[in-house]
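Report on the structure given below.
This view holds just a subset of the chains, kept in their places.
As written, the chains take the letters A, B and C, and residue 1 is the first residue of each chain.
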Amino acid sequence: MTGLAVDDAAWASAWRTRSPADKLLLCVGLVGCALALPAWPGSVLVGLTAVVLAVGPARVPARTLGRAIRWPLAFIAVGALTAVVQLGGDGIGWAPDAAARGGSLVGHALAGSAAVLLLATTTPLSDLLPALQRLRVPAAVVEVASVVYRLLFVLLESLRTIREAQTARLGYSTWRRSYRSSGALAAAVLTRSWDRAHRLQEGLAGRGMDTGLRVLPEVLPSSRVFRAATVLGLAALVSASQVIA
Amino acid sequence: MHIAEGFLPPAHAIGWTLAAAPFVVHGARAVVKEVREHPEATLLLGAAGAFTFVLSAIKLPSITGSSSHPTGTGVGAILFRPPVMALLGTVVLLFQALLLAHGGLTTLGANAFSLAIVGPWVGYGAYRLTRALGGDLLPGVFAGMALADLATYLTTSVQLALAFPDAGSGFTGALVKFLGVFAVTQIPLAIGEGLLGVLLFRVLVTNARPDLERLGVLPVRPAEPEEAR
Amino acid sequence: MSHRTLTAERLVVGFERARPVLDGASLTVPAGGRLAILGANGSGKTTLLRCLSGTLRPAAGRVAVDGVPLEHSRRGLRAHRQEVQLVLQDPDDQLFSASVAQDVSFGPLNLGLPEDAVRTRVAEALTLLSVDHLAGRPTHQLSYGERKRVAIAGAVAMRPCVLLLDEPTAGLDPSAVAEAMAALARLQENDSTVVMSTHDVDLALSWAEEVAVVVDRQVVQGTPDEVLGDDALLVRARLGRPWAMTLGARLQELGLLPGGALPRDAERLLAALPQSPAVRT
C-alpha cells in the first residue's frame, strides 16, 4: 500500500519484534567487518551472512532484497569501473592491478550494502529513531524525523495520484509538457505538505501538544541469546576470514 | 548522487563524517531553538523534510532520453535556508539509505557533505547573488537550483577522486574521470532541476504567496483593506 | 466521566476579508445526549466544531462548559481539552505517529499520566473502537476506514466528557458506517456526550436525540422531528427531507401508520406498518 517495498518488508519481517538495539549491534558489526576485512574472503562472508540471515530467520522476501540492491549495484559498477580505468598520455587503459582493485571495491561495497539492507528490511525506520535519542541526538530533531516518516507516506500518495491525474489528461505526452506538469506536481505537493502540517498541528493541539510529540515507547526487549550469538558470529567471521586468507 | 555503502575506505568515511558534523550540529541547534520557540515548527520542518524526500521521487525527463531524479537541495536551501537544510538533508539521506538503499550509513557523512551542505550553500549563495545583482525571483531560483545540483556533483566527484586517485595521473586524473563519467547524467539534470525550480516557483507565487512571505522568500505585501473591490 | 453541558453563545467567526461564517450562532449540547449537526457545504459546521473544541477563537461570543466560559489561555485550553475532544474529518490530519498504539498514547501522555495508566487507556480506547487488532500496525498501512477509527480512538483515550466528530461517516461504506455508529453508541453508554456533523439527514434522524442545523450563519436547534420536519428550514439550509419522514407522513395520511411521531428509520417504519394487507376500496 505504501510503495516502499523495503519499509513494507521491515514491518512484515519476522525480526520486527526484536530489539532495534540488538539488530543495530548485528548490522553495524557486519558493516564494520565489510569495511575492515579484506575483500576476499571477508566481504564474501559478510555479504553471504547478511543475505542468509535476511531471507532465512528474518523472512524478508528475496525479491525485495534483489530489487533494493539494484540501485547501489548500478552506482558500484559505474564507480568501480571508473576507479580502475587509467588515464594515461596515450588514452584510456586498465590500471595495473585493475582486477584486484575492482574486485575489492565491489566486494566491500556490496557486502556493506547487504549489511545495511539487512537492517533496513528488518527494522522500520520509526523503531530506529528512538535509538538516535539514546545517541544524544536532541529530542526535537528526533521528533522532526518522526514527522518526516509519517508525512512521507501521505505525500507519496498525493504525488502518485496527482501524477496519475496529470497523465490521464496527457500531461506527460511530450518532453515540454512533462516539464510543465512536473513543476505543477512539485508545487502541488509542496503546498499540500504545508497544509498538512498546519492541519496536523491543529489536530495535535487538540490532544494537548504543548511541548513535544511524546508517545509511549514500544517495549521490544533485548535478547541475550541474540546478542551473544551476534558477538560470537562476528568473531567467527573475523577469524574465518583470517584463516582462509 | 549518493555514494553507496562500503564504497569509501574507512579513513575517508570517517574524515567526511567529521567534516560534515559541525554543519549538521549547527543545523540541529537551529532546529532545537526554532522548536523551543515555536513548538508547531516541528510539523512544518517535518513537512519540509518529507517534501525533500518526495521531490527526489519525481522523475525528470532528461535530454539524454533516460529520466533522472532531482536532488531537491536547492529548493530546500532557498525556502528553508542552508543551516536547516544541513540537518533536514542529513535526515533525508538517512531515510533514503534505509528506505530506498540509496547511499549508506558509513557514507552518510560524505553524502551529507555534498548533498546537504555544499549543495545548499552554493545554491543559496547563487540565489542570493542573483537577487542582489537585481535578478528576479525566477532567475535566482534557476541559478540556485542548477548550481546546487552542479556543486553536489562536483563535490561527489572530488570525494571519489580523493579516495581513488588514478594510478598514473593521481588525483587530477581521477577527478577528470569521475567528472566525465557522471557528467552524462548530472549536467542535464542540473539544467533540468533549474527549470523545474522555475516552474515550481511560478506556481507557488500565485498559489502559495502567503507561505512564501512567511518564509521570507517574497517581501510581505501590505495587507489589502477589508472588502477591497 | 460525568456529564457536562457544553454551550456556545452568540459566536461570531469571520475569516479574513470575508463576511462572517458564523454570526450570532448559539448552541447547547445536551449533556449525555447525541447531537447531530447538519448543514450545507461551507455553511460552517467544521468552524462551529472548531470553536466548541477551543481550536478556533471566535471573534465574539463565548463557549462554556457547565456555564464556565472557556478562556483561550494556555491553562484554560488545557483544561477544556480534557473535557472536550474534536475528531477531524480527515484522519491524516490527526495521525502523526508511526504505529497505531503509539499514536493513541499521545493524548494520555500529554495529560501527564504515568505509563501504566496510559497503557490501560490506549487498550481501552482501541477496544471501544474495535481496532485492538491493529495496535502494532503502522499507521500508513491502514485503510481509510481503519485510520478513521484509530483517529477516534486517539480522542477517546483522553476520556473527554464531550466528543465532537466532524463527518465521522464520510467516505465509509454502509457496514463501516454501522460499525462506527455502534462504537459511538458504546461511547455514549460509557457516559460521554457525542456530537457529530454529517450531510446525511437520514442518518441524523435515525441516530440523534437532538439536531442542529447551521444555516445563514446561525444555528437552529431542536428535536429531530421539529427540525427535520420544517420544510422551509430545510430548503434554506439546502438539505433534503429524510426518507422516513417523507414516506412516513404520506403513509400516515393514507391511514397506514398510526398518528403521532413519525418513524425515524426504515426498520422502525417497517415495524409500524400494518401486518396484513389492507382491503382497498
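The rule is simple: contacts are C-beta pairs under 8 Å (C-beta built on N, C-alpha and C of every residue); 3 or more make two chains touch, one makes a residue touch a chain.
Bear in mind the structure is a predicted one, so any value in this text is a computation, not a measurement.
Student: What copy number does each protein chain type have in the complete complex contained in this file?
Tutor: Expressed as a formula in the displayed labels, the copy numbers read A x1, B x1, C x2.
Going forward, only the chains that are shown with their structure count from here on.
Student: If every chain is reduced to the average of its C-alpha atoms, which one ends up farthest from chain B?
Tutor: C
Student: Is the C-beta contact count larger for A-C or for A-B?
Tutor: Contact tally favours A-B.
Student: Indicate the whole-number Å distance between the mean C-alpha point of chain A and the mean C-alpha point of chain C.
Tutor: A distance of 43 Å separates the two centres.
Student: If a residue has to touch 2 or more other chains to count, which residues of chain C qualify?
Tutor: If we look for residues of chain C contacting two or more partner chains, we find 96.
Student: Which residues does chain B have that touch at least 2 chains other than itself?
Tutor: Where chain B meets two or more other chains at a single residue, that happens at 43.
Student: If we count contacts the way the header does, which residues on chain A are in touch with chain B in the complex?
Tutor: Touch list, chain A to chain B: 4, 6-7, 28, 31, 34-36, 68-69, 71-72, 75-76, 78-79, 82-83, 85-88, 95-97, 105, 108-113, 115-117, 119-120, 125, 128, 137-138, 140-141, 143-152, 154-156, 159, 175, 178-180, 182-191, 193-194, 196-198, 200-201, 204-205, 209-213.
Student: Quick one: in the complex, what on chain A touches chain C?
Tutor: Per the touch definition, chain A meets chain C at residues 1-2, 8, 11, 124-127, 146-147, 149-150, 153-154, 196, 199-200, 202-210, 213-216, 218.
Student: Quick one: which bits of chain C touch chain A in the complex? Just the residue numbers, please.
Tutor: Residue positions touching the partner: 50, 53-55, 74, 78, 81, 85-86, 88, 90, 92-99, 101-103, 105-107, 109-111, 115, 118-119, 122, 136-141, 154-155, 158.
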